[in-house]
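Here it is, the structure in full.
Taken from a larger complex, these chains appear in their original positions, while the remainder are omitted.
Each chain gets a letter, A and B, in the order it is written, and its residues are counted from 1.
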Amino acid sequence: MRDIHATSPDRGRLRLRSVGISGIRKPLTVQRRGGTHTLAVTFHVAVDLPSERKGSDLSRNAEILAEVVDETATRPTESLESACSHLARELLVRHPYANEASVEASAEYFLRQGISEEKRSFEDYTLIAQADALRDPSGAVSLTRTIGAEAVGMTACPCAMETCRDQLTAEFPQLASPELKNLPMITHNQRNRTRLVFQLPETAEVEADDLIGAIEAAQSSPTYAILKRGDEAAVVLQAHRHPKFVEDVLRDLLASLPERFPSAPDSTVVVASTVSEESIHKYNVEASHEVTLGELRHSSSP
Amino acid sequence: MRDIHATSPDRGRLRLRSVGISGIRKPLTVQRRGGTHTLAVTFHVAVDLPSERKGSDLSRNAEILAEVVDETATRPTESLESACSHLARELLVRHPYANEASVEASAEYFLRQGISEEKRSFEDYTLIAQADALRDPSGAVSLTRTIGAEAVGMTACPCAMETCRDQLTAEFPQLASPELKNLPMITHNQRNRTRLVFQLPETAEVEADDLIGAIEAAQSSPTYAILKRGDEAAVVLQAHRHPKFVEDVLRDLLASLPERFPSAPDSTVVVASTVSEESIHKYNVEASHEVTLGELRHSSSP
């Protein structure tokens, strides 16, 4: 059989940055902190294509995924990001004409959480991972890893809270009394989705559960599947005692990272974004930032 | 050319309920209450198929849509539902072997609304419409129309409000004073999407704007694109003075219909559903009901 992919391109003899397969779903079994999770992962797997070659051998991408991912059903892997790294290296082996390989993965992830020990149940999060492999002219391969997580929590607006306090104090003068100064006031609150992503050198490790922990600590409150009547009040109170703009969520999250991730290197690039699905509007409010851990560590912010 | 569609089916000689095209997008221009709107509509257009015929002439569906919908660019139609009725009748003309035709349509719809006259701007809603045509053995065609709307607003939870009041009163005993009895208390609030659909005989008319009006009156508060600082407080206060479960939204909506739609016939079937995107949970809370306008009119509810 003639290998059409290996022939010369008909026209437009151009190197292409990325050719691959996307939207492929695979079950990945991960052994983690004592338990086994099966993640339903969406993969995007691609390599570059030199100018003299018509097509990329895409069937190899599906084969590599089958070998590396399907086999975790019997032999679990360490983490989503380690599977990505393994795949990225293997792509450069099977596509000898390529010098760059990229593996992107996202998956739903369940953690047992609760407002108290006996009310724990599975809460759902999103994990993302990426591995980028680069082959230099000597043939040596270097790798960059990305690991991230997204968590849904809650924000309560600090601004509407103060204007509501003003308006209600006009109606209820007792609210001006010093004893009621700290009474939490009504405001709009809503679902908030926050994402935290670290781009690391290959050797550095970050635990996804710790990313989720950092996010939930920066929101006005985490949220839970099981809340009995008193628990609902506790979550509402927690959120109204920590009212936050998306700007606050983002800054509080970034400010907490140096202490929470002491061993990640200064060169780690942090990409953080947060979206509040405003209850008083039909649209969302968003904030995002990109910064290195080194910059966060050495900024003189109080 | 041989007409493959008109041949006999190879196997499984069975009448099929519905064969058609879906996910086709078309711009429909509507002349309404003095203004012209262009709706980007998604259509599903289908007829039944008799047992002795292999295929439905699907190219006719796209032709009918082009004739009826595309021509509104120069000659606007009256409403989304009248376009659906027109299409359903035409389907039975062009598919002489069919006895049932169904046209389903949904579209985004913009209305200028605001918390005050000078803060009006376009808010987005969803319109839905359906027409079902039936040809009886004499060849006469009867038609049922469906018209509906969906609006996003806000709910505030009445239960968490009371448990927060209890917990805060323990901490701030002044809250027990009679003067503060009506002070609105903190609770969780969130986006609420409510849908109201009427199935009517062909001759009855209902205005989509009135469906939207009924929905927004039943939510804890409507929401707006433009809210300056004081306006945000007004919306938050409105919602906290009308705290509602999804059950309350649905019952208040249904209870309001007899007065709001006096001329719709008793036989009108009302399908209503409401979803609150709970701020304290990662999941939604929903309620739905189906009832005739006659039943709503003659129920002895207070």
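A few remarks follow.
Rule of thumb we're sticking to: contacts are C-beta pairs under 8 Å (C-beta built on N, C-alpha and C of every residue); 3 or more make two chains touch, one makes a residue touch a chain.
Not measured: the values here are computed from a predicted model.
Each chain in view is the same protein; 2 are placed here, and the whole complex, as held in this structure file, contains 4 copies.
Here is the rule we use: only the chains that are shown with their structure count from here on.
Taking each chain's centre as the average of its CA atoms, subunit A and subunit B sit 35 Å apart. Residues of subunit A touching subunit B in their complex: 123-124, 152, 154, 157, 159-160, 163-164, 166-168, 172, 174-175, 177, 179-180, 183-191, 221, 223-225, 227, 229-230, 232-237, 239-240, 277-283.
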